[in-house]
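One protein chain is absent from this view; the other protein chains keep their places.
Up next, chain A:
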Amino acid sequence: MSHPRYRKAAALALAAGLGFSLAACSTKSSDDSGTDASGKVTITVDCQPVGAQKELLANWNADVAEFEKQNPDISIKSVSVGEQCNNPPDFTARLAGGTMTDVFYGYMTDLQQVLDSGQAADITAAVSKDTIPTWDSVDPALKEVFTDGGKLYAIPVKNYSMGLVYNKALFKKAGLDAENPPKTWAEVRTAAKKIAGLGGGVAGFSEYSAGNTGGWHFTAEIYSQGGKVLSEDGKKAAFNDAAGKQVLQNLKDMRYGDNSMGSRQLLQWGDLLTNAGAGKVGMFIGAPDATQAIVSQFQGKYSDWAMGPMPGQDGPAKGTLGGGEGYFFKKGLSEAQIKAGLKWIAYQKLTPGKGQLDYVRAKPQNYPVGLPQPLLFANGTEAQKQELELRKANANVDTANFKVFEDNPVPIVGEPRNAQAIYAVLDSAMSGVLTNPNANIDSLLKTAEEKVNQLQAAGS
């Protein structure tokens, strides 16, 4: 072939190849009935652990194999989407791009967003004891979170509530009673001062103020004051009141009055836990699984960490933030696919002794058993009893470290509607009091209130 001809052919091949490969990308891999060539019902499921989480990944794969053995007519295709499972921007991007798996993970705060995208299937009619044997034991409050207009859109698979996470080692070092954590904000302040007095860059109390986590904690703390973030009808901001001011005043007093919160602020999730893992944080507000992150990701030790209830202003807290996650079903799935998905969720997430609740398997692994969560089943139900017994029998963390938290339950309040957007706005109020000694709390709350009112008006 002559040189110019060769070039011409190469160019055409390049153009054609590009076109074909792009066309191939847009081709659906399965037909609409969701069955493969062998007649198996096929579903794709996300949040398969990433390769670095070797034991978790091995557990997941073993669960898939066992489930498929028990259900020879179902084929599970696992998808690992990395950060999507705990990163709101990634989740939104996938939702907007329409690339969610058939059965997809979401936060409890994601319901409205998923409904707005028009991608969630109504699974009300499909969910029952037949598809999820423990369904009647699942806490009704959690089912309610994923219900809109009387229709159920997701299955809750994890739930948490917030309390005071504290470093026992630092407590002891500072001469504090490590078995008796602070129960009021005044006690938190006193303890924080003593811990910060140890020096070496230790923060007595640490707090978030960036990446939406500041607003998340503001919400938890205003609930502890008995306050609210939104009005009953969800249309207006309701945090610009005495409770909201008290939240910011507590933090400002600790940050600049006592100098007990360290110098580095604008912290987001990983920043605070990095400091905690390094033994530089005395206390912070968190859920029980924060200790898990400190150990598995930030080189901390379980034995150092314990939890008390959410502090109240002058006595027990009036409320604490609760949240969690669940699995949605993509619109357009066949009835058989929805049924298969529910069976898988039931097996992997909601059966004591199986999947995420297989504590016998988790005990020897670097995965905590004995933390007071997930709070999936309602008090007194058969599933709750089974799960609790298994958890206690196989605990590999000292359950005594969470006893004060469990013995002093605080009423759980759910996250506000449009939570992530509101949290982003409230970050600013939190960063204001934590970085500016002259911050005007009234003005910070007023600005945040205006922004949230505007958000809610635009979203309605």
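In this section, contacts are C-beta pairs under 8 Å (C-beta built on N, C-alpha and C of every residue); 3 or more make two chains touch, one makes a residue touch a chain; residues count from 1.
The definition used in the following text is that contacts and distances are computed from a predicted model.
Among the names given as "Protocatechuate 3,4-dioxygenase beta chain", "Cytochrome c oxidase subunit 2", "Multiple sugar transport system permease protein" or "Hydrogenase maturation factor", UniProt records the absent chain under the name "Multiple sugar transport system permease protein".
Residue in contact with the omitted chain (choice from A:53, A:117, A:296 or A:396): A:117.
Per the touch definition above, the residue from A:229, A:375 or A:421 contacting the chain not shown is A:421. Checked against the full complex, the candidates A:50, A:79 or A:266 give a single residue touching the omitted chain, namely A:266.
Think of the hidden chain as still there; on chain A it touches residues 4, 7-8, 11-12, 14-15, 18-19, 22, 88-89, 92-93, 96, 112-113, 115-119, 201, 210-212, 263-268, 271, 331, 418, 420-421, 424, 427-428, 431-432, 435-436, 444, 447, 450-451, 454-455, 458-459.
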